[in-house]
Each structure stands twice: as structure tokens, then as C-alpha cells.
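Here's a structure for you.
Shown here: the complex without one of its protein chains, the others still in place.
Then we have subunit A:
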Amino acid sequence: FTADFFSTLRQLLILSLLLWVCVVFYVGIYLFVGGFLLVRLEVNRTSTCGDVLHPGEEQGDFCHVKPRFRRAVLLIIDALKIDFARFDPTNATPRHYENKLPVLEETASSRPSHSRLYPFRADPPTTTMQRIKGFTTGSLPTFIDVGNNFASSAILEDNLIHQLGQIGKRVVFMGDDTWESLFPKKFYRSLPFPSFNVKDLHTVDDGILQHLYPTMVSDDWDVLVAHFLGVDHCGHRFGPDHPAMADKLTQMDGVIRSVIERLENDTLLVVMGDHGMTDTGDHGGESQKETDAAIFLYSPSPLFPKLPFQSEPDVVPQTDLVPTLALLLGVPIPYSSVGQVLLPLFPPHGQTEGAVGGLSQLEALWINAKQVNRFLKTYSGMAKDIPAESLSKLQDVFSRVSSDYLSTVGKGQTPSPELAASLQAYLTSVRDTCRATWARFSPLKMAAGLAILAFACLLCFILSELSCVLIRENVLRAPVVAALSVGVCVAAGQLFTQGYIEVAWCLAAAALSSELLFLWRAHRVRTSVVAGNGSKAPKRANWLTLRHLLVPPLLVSLLRCASLLSDSYVIAEGRVVTFLVFSLSLYIPIHLNWDGLLLPPSHDPLKPAGLLPSPALSPSAVRKESSTLVACLGLLVGSLYLSLSFHGCREEQGTCQPSPFLSPLSRLQDNKLKNLHYVLSLASLGLWTYLLRRWLRHYGNLNSSGGTVFTARVILPLLSVCLGLHWAVSATPEDSFRNLADLISLAQLALPRAAFCLLGLGLLLIWLDPLTVFVKTRTVAPARGSSLPPPRYRASTGISPQAELHHLIPQIYQRMRRSLEDGELSGGAELDSRPAVEAYGLGTVYSAPLLLFCGLLGIGLLLLHPEGMALSFLLLLLQTGALLHIHASSTALNSGFDVPWTPVVLWSLAATQFFHATGHLPTFPSIQWNAAFVGFPGGHTGTILPASLVTLNTFASHILFAAGCPLLLFWPLVCEVRGSRGVRAVGEDGEDAVMEMRLRENPQQFSSALLQLSTRYLFILGAQVFASVCAAAILRRHLMVWKVFAPKLMFEASGFLVSCVFLLIGVTLVSRVDMAVGRWFKRLLPDESR
């Protein structure tokens, strides 16, 4: 059965091509993200006083040793760059930021044993939140610290504030309110001030100054943390070289002086910056200007050894503050610190007797090394991102040094300076290893990812433009073979030269090689095609010209991509996308009008007839069609406008109120309002179900007894009922029905689970038996239409007379047509002896299962959303319908089944629009975590299930639009019968509705159109991913990179991954339907006609 075999082969080819494109995109994203996003696992263990870190000493309590200092003052001046802190008396014409903090250098030079000033090097990302995390935990916070609590920003890792609180130190905090969110309820007293407004230079600083001196004078504190923001905000607003910066720094100079005056002997003062700034006042990246801050240490009692310490450090890494402060204040070093104690602050071995308590250098180093080693062991047990061989090397070093140390201390010998040096070397190498793993962008990987993504976009575009040519050639084999061989070669090469395999680079090489080979082959194919048919050559050759590319839909898509490069547009993304959708949908009627298709041609007698193509339709039909178009446009615009009211709010949007529908019903206090919301949601759910069923019944798809029809008739209503009941139960206040509490909790568990099962069953049935055609043989059931409602379009018959009669499938049509005519028209010319056959729902055989699939999926996704979102989902359905109708009535059918760019761009924009209109935002705090507990109110044991539930919730709109993408191909055919626009080859009598059977007539065109549609959709999504990747790469120094661009990249990339998967599912479903239709025809046709 060759025809069927070939069509199956073609479907497989499409699927594998799409899969290959997706994989290439995945590799690009993986590479870029691997180089850009720094990920680290959080270790949720804490050090305790009981940790035996001292060797030889049997006492278990570390904290009872008298510490070196009783109290400490931490003055954090945000963005205090080392250049600001230095003082150069020879500089006669200082710039605005130079020589404004003379107090530091003065004190350091006049009292060298009391104070020091060092450069203080932060690790990237140099943003305030990450830095606060860094110098309180002693670790290297990355952009994503994978902890077990995504929803709040509180630090869960062991940190200095926690340790200080543990042993009863009173920590008083004032300043930047970021601390309050990082350490909720950890402070003895807290005076946070709003930090969000970058233009406000004084609120935080003045607030601190009001309370700082009174607090210092009172005896109500042990550790005082004051975080000044003025310098940083001044940098952001004016840049460093501005008079305002001079004023601000002079003010800080005064502050430090007054604090020094008020210090007591048992108090340590630390003045430090958390990061530096560039010459434009920005920070976030890894340049030295951004990382090099200043640290100034001072104590009224002598702190540093009299003799200049031999190994005075040039630069103090920021991680070193934590162990130093911890040991000086007598608390355990936080568990995940990888810092190294600052040796000059500890007396050398043997001089401890002179100092007031505290540890010697060697003891401090030993405690530190032991703690770091313990952390390293724990971490490597949890995560595998530190290379194994460097781990084992570090382990060897530690065991050697520790045995050295233990033997020396055990014998009571004076330790050699080499021991201290090797301990230091160990600590340094640990920190370097960790930094290499967690805190360094990898520009090479980022560049490779960008290149792969760019090529993948180009490839998608070429694939979509040349789909009809490429599908005939076997274009995929060579690239895949090349990818495999290159990947294996690179892996082997790595194995030989380095001894281990880096997967990322093998994948990169494979993807790049296959992309390039494909592009080359596509070029070859194109030139051969151009050479093959010379007459068509100019038409084919110019598909990549500027004029061809700058059509409005691609322009809108370009605008959308460009908008991803600006933080303001990303913040306002929901509105921006709605604006673009609106613009593009207004473009459709304007364009149609420009082509003269919107209005019936004027009955101007003077008009020469030859100029315009003779109208195919009567004026009344055109008018009717145009009014349908305008009505659909109205519906589309209305849903667009209403969808704006379901948006959530980012914290950057100052005066924004999140939609009232976003909060779950159970949180509403007012009973009337609650009922109203519930009824509204229920009505939308009911309408969703009704519209779906109505559509299926209208096209006669509800008559047969297959799995899909069962789903539509039974499972769909049941699912909605389940959902409605679930909403009702979960909205019930807990104390209202006390005697029914058990029942309610059972229902809360059972209803959503039942809905999940129904959904799974329904989807499975559609998948297994997608055919919705009902065949009736007249002889068997003569009483037609008595029990079933008479469907409007039963049979798909009719074929243009010159069609290939040798082809098999048209024969079937002919037979069916004949038998129909036999039944319907009295005295049909072609009397046939075979039984008359009627087929219900053949015209929508492809779109019906797909639509039902998406509809079911939509209800399932709605289950994961707050109840109020039902309205938004209804809008989604209406808008989709309107979009499809507009597309159908504006497409001229005569040029194959190609879907033009406009509807595809609209489709992809609508996916983003409804991402926002279902209350989602591309930020991490806005993820709807409640979705993970639908049906699992008691929580989960694993992580896969909740993660997938949350993913389904977050990307609901992406999923629906991706899975429904092939509908764009079918809809013009479905709507064909409603009168057609433009010149169209319809059969001579208008009743002949071939609808989707056209696709069976031209399987070649069908396949190429399907491939084109999918690659076009992928191209637009891929271009968006590429744009946000570019934004992250170009703007990695931007103030907003970790707040706006990086989360946007994550959401865009994950949305793309999810969309790819569901696009593939949609296309696979279509090809399953295709195969099922083939089988059905085979069954229908008696064997002898072969």
C-alpha cells in the first residue's frame, strides 16, 4: 500500500525534522545558560558550638571561649569602591569622588596597629542582594541558589547573623530593607528603610543617622549593622564623577569619624563596601571596577601585630570577612563559608598570652580549614558540579596538612611557618575551586550558545521557506550523521587529551556541525531547484530579500524581539504584547481593504473590467464575509482589552494593582463577592465546555462511538463538573461546616485527583482512537436522522472533475458521492449496487480531535489556576476562535495550504499575551506555587511531580497555543463551506464541501504545509529566545540584569522548551489522525478495488 506508506514516512520525516530543530535549540540554550547562569546548591546545615574543631582539647563548647571582641559595628556603605576610600595628598585637583574619605587613610597611617585599609574584592554577580548573602554566609551566592524554599528570599543557609543570634548576641540592624527580607525576624532590633527608589539618595542614610548614634551610646546591642545606600544610588543616578557624589562621600566621612569617636575598647569597627561601580555608576558584572570595594578595620585597642606582618594581603576577598568576624566575635564559622581568616587580625603563635583572649593564627587557620573541609565533603555529597579530580586533590592536601598539624600540636612543638602557609594554600585552593564552579561567567560557552541559537533561527526560517522542496529530499540524514560523528570525535579527543569528557562542548560541536551541514545542503537543494525550473527561478531566488522580510508581521515580530532588550519593555511586557497583537490584528482588515477584498467591487459602470480580477463572489457574499471578519475582529479586540484586567503586578510597577481574580476564592472575605466570583467562574467553565461540544456537534463529530467521541460526550462534562465541585469545596471556609470537615478534606483530595484521572483518560483515548467519523450504511440503518440530530455536513465528497482518478482515495470519494447521490437525489445517473455510505464528521476529521485535545488540556490547566482565571481561559478560547476565523476568512485558499506569517505571529504573541493574562509574570516571586498542592494538600515527597505541576501552571498558555498550532492549517478548510474570499477553486455546485479531505487529496502539500507552519511557529519563538539571550549577554552589567533580564531569559527559555514539546505532541496527534484516516479508508474499501 504505497501511498499510505509514503504518507507515514513523510509524517515521520516531519516529526524527526522538528525534533532535530528542537534539539538544536535546546543545545544552544543549554550552552548559553550553562555559561551565564551560575547555579549552586544550598547546604542547609548549620554549625553549632558543639562542633569539635579544636584538636586535643576535650571541651565541647566552642562558644564559651572568651572572644577577642565583645562587640562589633559593621558600617556597610553600598558601592564603596576602593578608589573612593583612598586618599592621595599629592592630588591637587581631585575628581568628585577622589579624596573625599580622608578619615580612613589618616587613621590607618597614624595608628597602624589599630587599623588597616584593604581593597575588598567581591565575587560576581555584584548586586547588593547577592553580596549581602555573600558576606554573611561566606559563600559564593549565584544567581540561582537552589534551596528548598523558592517562594521567599530569606537566607536559609547558615550565616553570621544566625550564628550571632544563636549565642545570644543582640544584632541591631538599620538601613537597606533588603536585609529585612533576607533575615526576617533574625534581628534583635531592626530599622529598615525603603531601598527601591534609586533616585532617592537620602531616605535610607538619614534614617540610619537618626538612630545610629543613640543606639551606639546605649548599651542595648552587641553587633550593629548599618547599611548606607546613598553612595550607590548616587552612582546609579548621577555616576561617580558628580558633585552629589562628593557631598555623599563627605557625609560618609563625617559618619565614620563620629562612629570612631564613640567606639569602646572591646568593639571592632568594620567599614566596607559590598561592591564597586563602573565609571557610569552601574554594577552587577565582573569587571575589576565593579568587584573592588574597600574594607577598613579599626579598633580602639591594638588589633594588628606591632611588626608589619610578613604576608600582608594585597586584596581581601569578600568571603574572608565571615570566618574572620566569626572567630573574632567567638561564634562558629557558618557551615557553608569558604572564606579564609584574615591572618593579620590574629596574633602569631605563642603571643596569645599577651592578647586579650582569642585564638592564635594557627588555631584560627586550623578551625577554618576543618570547617571548610567539612563543607566541601557535604557539598560534594549533594551535588556533582565540582570536578571530581580537583576534589580528590583537595582531599589529599587536607589529610596531609591535618596530620602534620595534629602531630605538631600533639607533641607540643612550635609549629613551623610552613604549616600555616600550607593551611593557607589549602584554603585558597578550595576557594578558587568553588569560585571556578560557581562565580564565573563562561564567555566561550555563552558565545557558542549564541552562535548555535542564531544558526538555529536561520535554519528554522529556511526550513519554513523551502519546506515544500526540502521535504522531498532526505535532508536530515547527513546532518544527524555529522552531528553524531563530530560529537563522538570531540568526546574521544577530550578523553585523550584531558582524560575526561565535557558534555557541553561535545553537544556544541555536534549541534554546530549539523546546523552548518544542513544549511549547506539547503543551499545546494535550492540552487538545484532554481536550476531545474528556470522559469520559476527569479521567483524562488528572491525569497531572502529585504522587501520580502520587512512585511508587517515580521516587523511586529522584530519589534517584539527588540522590546526584550529594554528593561522597561520587559517590565511592561504584558501591555506591550497586547499592543502588538492589537496592531497586527488591525493590520489584517486594512491589508484586505488595500487589496480590495473587504468591500464588494463598486458598481461603477465606467470601470474597465480587465483591471480587477473578476469577482468570484457575489457582493452580498463578500459583504457577509466582511461583516463576519469585522465581528471576529471585534471579539478579538474585546477579549484583548478584557484580558488586560487579569494581569499580575511586578514589584517594579509602582502603582499597579494585581487583578482581583488572581487571589483564590478561599481568601475572599465578602460572601457576596465570593459567590459572584464563583458563579462567574462556573459560567465560564460551562461556556468553555458548551462551546467545544457545540462545535463538535455542529460539524457532526459527536456521532460515532470511538474513544474521542466518548471523551467529548462523557469525560469532558464530567471533568467540568469535577472542577466546579472542587472550586466549591476549596472555597468553603474551614470553620463553617465543622461536622463535615472530614468529608471536605476528603473531597479536597479526591476531586482534583479524579479530575486528573479523567483528564489522563480523556487524553489517552483521544491519542489512541482519534477518529471521529461515523459511517452509516443505509441498508443497515434505514431510519436516518431519527435518533441523531441531522448534522449539517455529513459527507465529504466532491472532487474537481480533472482530479486524478487513478489515485486511490479519490475513488473512495467518488464511490461515496455516488452512493450519496443515490440516496439523496432522486434518479441519480450513477446507480450503484453497493450499499450507500454516509460519513459524518469527515470534514473536520483532523481538527476535531486536536481541538478536543486542547480543550481538555485547557480544563486540566485551569484546575491548576486560581478559580477566577476561568474567565481568562474563556477569553483565551474566544480570542483563539476569533483569530482562527479571521485567519480563515482572510486567507485565499488557492495557493496550497500555506499559512502566512500574520496568523503565526499573532498566534505566538497571543501565547505570551495569555501568559500574562493568566496572572503570570516572568519573575520568580510571581510563580504560582499553589499549583503544586492541587490534589496534594499534604505536600509531596518527591520533587518531580510538584515541579511539573508548577511548570504546567506557569506555561499553560504556551502549552495550549503550541498544541493547537496545527489548527491554523485546518481552520481555513473547516470554514471553507461558509463562502470563500478571493478566487477559489470550488466545485461547480456550492454544496460540495470537501473541507479537510483536501488534505488527503494532496498529501505532499499537506506535509509541507504542516512542516512550514511548525517551523514558522518555532522560528518566532526561537527568535524571541534568541533576543532574550542576547539581552542577557549584552546587558550582563546592567543594573537590572538579575532582576529583569535573567529571569526573563529563564522564563522565555523554559517557555520555549515546553512549547516545543507540546508542538511536537500536536503534530504527532495530527499524524496519528492521518494514519487512522488512512486505515479507515482501507477498511471502507473492499479489497477488490485495489
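Here, a contact is a pair of C-beta atoms (placed from the backbone, for glycine too) under 8 Å apart; a residue touches a chain by one contact, two chains touch by 3 or more; residues count from 1.
Throughout what follows, contacts and distances are computed from a predicted model.
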{"item": "Protein name as given in UniProt for the chain not displayed, \"Phosphatidylinositol glycan anchor biosynthesis, class F\", \"GPI transamidase component PIG-S\", \"Ribosomal RNA-processing protein 43\" or \"Mediator of RNA polymerase II transcription subunit 9\"", "value": "\"Phosphatidylinositol glycan anchor biosynthesis, class F\""}
{"item": "Options A:271, A:303, A:397 or A:640, residue touching the unrepresented chain", "value": "A:640"}
{"item": "Touch criterion as defined above, residue of A:590, A:631, A:768 or A:945 at the omitted chain", "value": "A:590"}
{"item": "Touching the absent chain when the full complex is considered, from A:16, A:288 or A:568", "value": "A:568"}
{"item": "Touching the absent chain when the full complex is considered, from A:213, A:238, A:441 or A:582", "value": "A:582"}
{"item": "Absent chain, residues of subunit A that touch it", "value": "566-569, 571-572, 575-576, 578-579, 582-583, 590, 593-596, 598-599, 602, 604, 606-608, 611-612, 637, 640-641, 644"}
